[in-house]
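Pasting a structure below so you can have a look.
In this view, the complex is presented without one of its protein chains, the others remaining in place.
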Amino acid sequence: MSEPLLSVENLKTQFFTEDGTVRAVDGISFDVYEGEIVGLVGESGAGKSVATSSLLRLVDSPGEIVGGEITFKGETIFGLEEGADGEPRPRDEMLSEEEMREQIRGREIAIIFQDPMESLNPVFTVGGQLREFIEINRDLSADEAKEEAIEMLREVGIPAPESRYDEYPHQFSGGMRQRVLIAMALACQPDLIIADEPTTALDVTVEGQILEMVTDLQEKYDTSFIWVTHDMSVVAEICDRVNVMYLGEIIEHSEVDDLFYDTKHPYTQALLDSMPRPDETVHELDPIKGVMPEAINPPSGCRFHSRCPDAREVCREVHPEARNLAADGEPKHSAACVKYDAFEVGYDESRPIETEATGGFSAGLTETEAEE
Amino acid sequence: MGLLRYTLWRLAQSIPVLIGIITITFFLANQIPGDPVEIMLGPTPAQEQVEAIQARYGLDRPAHERFLTYLSGVASGDLGHSIYYDRPVLEMILLRLPVTLYLTVSAFLFAIVTAIPLGVISAKRRNKPADHVSRIVSLIGVSTPSFWIGLMLIIIFAFYLGWFPARGLPLPWADPADIRGAETQLQVIRTSLHHLAMPMVALGTLQMAQITRIERSSMVESLQGEYVKLARAYGVSESKIVRKHAFQVAQLPVITIIGLGLSTALGGAVLTETVFEIQGMGRLIITAINNQDYELIMGTTFMFGVAFVVGVIVTDVAYAYIDPRVAYGDE
Amino acid sequence: MSGLTGSDDVPEGEPLLEVRNLCKYFDNDGGLFGGMTLDSEFPFVERNPSNVRAVEDVSFDIKKGETLGLVGESGCGKSTLARTVLRLLKPTSGSVYFKGEDLATISGEPLRQKRQDMQMIFQDPQSSLDPRMKVGPIVEEPMQAHGMLDDEGREARAKELLEKVGLDPQHYNRYPHAFSGGQRQRVNLARALSVNPDFIVCDEPVSALDVSIQAQVLNTMQELQDEFDLTYLFIAHDLSVIRHISDRVAVMYLGQMVELADKEELFENPQHPYTQALLDAIPVPDPRSDGRTALLTGDVPSPIDPPSGCRFRTRCPVLIQPEAFEMTDAEWSNVLAFQRAVKRRAFETTDRTEIRRRYFDDATPGGDAGTLIDEALGHIAAEEWGDAERLLTESFADASVCATEEPAYEVAPEYGDGRHYTACHRTRDAAIAADAAAKLNAVETPHAGGDVRADD
Partner (left out) sequence: MATEPDPQTDTTADGSESGAGEVEARVGLRYTLKQVKRDTTALMGIYTVGFVTLIAVLAAIDYYIFDYAVAEMFWYSPVQDPDEVQRLLPPVGMENQFGAGVIEHPMGTDHRGRDIFVRLFYGTRIAITVGFMATGIGLVGGTLIGAVSGYYGGWIDDVLQRITETIYAIPFLVLVIAFMTAFGRDLTFAMIGVGITSIPVFNRLIRSRVVSIREEDYIEAARAAGVKDRNIILRHIIPNSFAPVLVQATLQIGVSILIVAGLSFLGFGAQPPTPSWGQMLSASRNYMLPAPTFSLWPGMAILVTVIGFNILGDGLQDALDPRINN
């Protein structure tokens, strides 16, 4: 395989709050290659959004990237080294804030946010906002940028783009606004687009339209995508490879087909089992027990052990790093679960433990008391 | 709806309010104890004189009749006759209003020009020294009586340092012949500005402080907006985000506050005019009250209401100009 | 819970709730200008007192013990319908018979007392619980309002209910913010159950929850339904959830009900093009599935001035050809695509050949239709887009039976034996056949499909 476009190594982002340190992203690694759509899937609180803002170094205070490496096309977006005083400090080749702004954000990596209603500035015209971003990131003159903006609006299916160019965001429906945001991302002709739950707020029919449009345009422009979502159906529909996040970690990574048909991690399996299906009637749902613990005080060992039906004592003690479980020659399929032999920590000999999932008081109780 | 139609619509909306203002002032003026005739003619007037005066001012007719007469008078631009000055009320007002407007508008300009940068810097450097200084300044500003600031300014800058004159406010467009020591129009303007400085600061400080406070919190909120995040993600420079993306949205609550601050400022003008002995609307209403000049009281009060309503319409239109959601219908 | 069971005068399977020709319109004016609104009733400023027709002419029944799923996209009026059914909103017209009594005609105290039998669960777990009230009193409040039990009895019952919905009774003294979204929805359930109602309207109760939590809550709701013999009107935009929980499913579009049938029938044999489109649009959690097909185009029209006839016709992929023309299906669908493209100004070019190549490559209509298309192309060539749009819309889209008549049919189901209502003119022949068959059998089927105005 060629060099990855984007490579993330052991990325850690933490929030320093009054109540303690929230380890929102805790050592995730993944690659994105040219022309593919990589999924980042997980429930609320898994740290997906923090992970994506970390990629652009846009984490707001009190959050901070505290460790790891982000490399994009050979440039170091983030990287630390040990300073003279033993404290980590940014490496020399790490891009400065100004370089990030001028070379990376928008120009190389664009982002589509989740909330189309809030992301556009209410007091400027839609076209004006689009034009500004094109001007900044493609070195076009104002007139050329406007032409390009109108062309892009047409491309994403905005009717009568010439006249809508001068309208304000509140005159657009939610689906239309999301199209505008997609137009912004594409118009800057970046190599990578991060789509942060772009269809979550939309109706299914609109979501369908937008996903179809994105797949078409992705082929046309050969842009890579990181597609962040909580919806396994969307993953199944558009992603090539998938990373599943749970509580700040990537617990499984594989090609999309393998994720659904050769599921390795119990969390992924549980997530799939808990979903009602539109194409067949499921009479009994099998929900994941309990709720996701807070990232401020994650469970010891495997973070999923408190809700895992396969949990054993060793799960409470050993924290598994994701390992490749695929056979040689097969595409990578990694999972972070000690029940696989590759981990060699004596899962089979370990005694099953009682968790919410394996017994105990009825479901869904007290995240506050989950870990005593 | 376009901006023009929105403006017309706001003007139309203000008519019932103006009628309401007239009603209130008429009601209050009627409650005033004491006999104006007595004030005019002394304690023992001749009977026919009294009747003549009463007939002239319609004092012999019942209240509701006088109200209707007054209302139709206002509609046709007749605010009645001042007993004290023995001149039409409108004439007195037109004589005094320009000074008050000159003072109030200048005070607002002073407030806006100082407050907006202060608030923006404060928001940008939140919880840093610049922010603390700006917050303390604005806290003192909202807590200080404007007339006391006037007194202090006079003591320091007029009496001790002698930099500014302590009383009076000539208009910049006054005839040079009327202004002592001025021969050309330019000198008149200089004299006028020289006189303006202290009352403007005294009256504008409260507005400055209020605008600073709201500008700060509004900018802080705007800077946390999703659209700011988007602009950052597309490589827009931080200074442009502050100047353009966050700033324009943040001005909406500021404009609202400016509109509402007009009420305080016009009231404050009464005090400021008293402190600096400026012959404006404020002194006029106090004179009218001290002399129980009914129609002048009503006229001046009404005029204060009109000034406020017009000011609010101006700010509303400014709001609509910035926020397209107002004039072009909401979502 | 002795002595708390309500009077069960409606037997299982009989209609508990009958909704007839229900309409709810909203005033669209007022409150438009924030800030210093000085006055709003001034005559010479132009205002359009337009109504938002949120729910129009909806009829259906809900049988005791069943779950009726109500599905539709945002803005289709499903939440308004729910609130109108519960009489939280006053219907503009129509009736809601609950246990035989028309809720539309009562108000005040009698209505308040009725509320003991019908409860509601809201969508947003954040805002549906008063942040300043502890969970215990929240659950007790409805009991108190209806004078059930004394203080101690209420507390005991509240704790019992908390346990029933899967919470710890110890949480009685906690404030809502201490709970997660799923747990708050459970508190909502406990509150709704506290007065032992017959009927619960669930307005998107799980759409704000994560998938795994969603399943937990759905399971609890089903268990409670069995235990307390509840009837649900379950509103959702997620067809997967609807398919899981409902017995029968109603589909709404732009304020009207377009299809109502048993669950299997609706999902496996959908008759209305909108239902079909909706089902096609759902993504399937399976990378090997074909994905979505034939997506809808365009946006939902405004409910202020909805399309005449069938409200879906402006987006319908299978609009019926006006009788005046005799085009082939391919020709007609090209005409339709062209008409909509012109309406949306979806292309720039004014060149006839280019347009023809793009829209009429495979099939060009002849005859009258061909002349009209020519004329429209002439308008476009002259940059008279408005004229072209008007010509095409009037001659084609507005001439269709879908635009001139409101559809309402009942067809024979393929799955199960329930009734299948569908508001699409394309089912007309099937409906006539079904009607004839029914008459032939002369068997009075139980009233299930609502007030169906089968064809003329």
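Should a chain be cited, it is by its letter among A, B and C, assigned in written order, with residues numbered from 1 in that chain.
Rule of thumb we're sticking to: a contact is a pair of C-beta atoms (placed from the backbone, for glycine too) under 8 Å apart; a residue touches a chain by one contact, two chains touch by 3 or more.
Computed from a prediction, not measured in an experiment: that's the story for all the values here.
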- Message: Can you say which of C:Tyr25, C:Phe122 or C:Tyr409 touches the chain missing from this structure?
- Response: C:Phe122
- Item | Option touching the unshown chain, where A:Asp115, A:Glu212, A:Asp257 or A:Asp286 are the choices | A:Asp115
- Item | From C:Val10, C:Leu86, C:Ala397 or C:Val411, residue that would touch the chain that is not displayed | C:Leu86
- Of the residues A:Ala149, A:Leu186, A:Ile251 or A:Ala295, which one touches the chain left out of the display? A:Ala295
- Note on the structure: Residue list for chain C contacting the dropped chain reads 36-41, 54, 74-77, 79-80, 83, 86, 88, 112-116, 119-120, 122-124, 127-133, 141-142, 145-146, 174-175, 177-178, 188, 191-192, 195, 204, 207-210, 237
- Residues of chain B touching the missing chain are 16-17, 20-21, 23-25, 28-32, 139-140, 142-148, 151-152, 154-155, 159, 217, 220-221, 262-268, 270-271, 274-275, 285-286, 289, 297, 300-301, 304-305, 307-309, 312
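Here, only the chains that are shown with their structure count from here on.
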- Query: Once you find the CA centre of chain A and the CA centre of chain C, what distance in Å lies between them?
  - Reply: 33
- Message: For chain A versus chain B, what separation do you get between their C-alpha means, in angstrom?
- Response: 54
- Query: Measuring from the mean C-alpha position of chain B to the mean C-alpha position of chain C, what distance in angstrom results?
  - Reply: 54
- Query: What parts of chain C, by residue number, touch at least two of the other chains?
  - Reply: none
- Flagged in chain B as touching 2+ other chains are 330
- Item | Residues on chain A engaged by chain C in the complex (per definition of touch) | 43-44, 154, 157, 159-160, 173, 175-176, 203-209, 211-212, 230-237, 256-257, 259-261, 270-272, 274-279, 281-282, 284-289, 291-292, 361-368
- Where on chain C does chain A make contact in their complex? 73-74, 166-168, 171, 178, 180, 182-183, 186, 210-220, 237-241, 243-245, 263-264, 267, 277-289, 291-292, 295-297, 299, 344-346, 348
- Would you pull the chain B residues touching chain A in the complex into a rising list? 224-227, 229-237, 245, 248-249, 252, 322-325, 328, 330-331
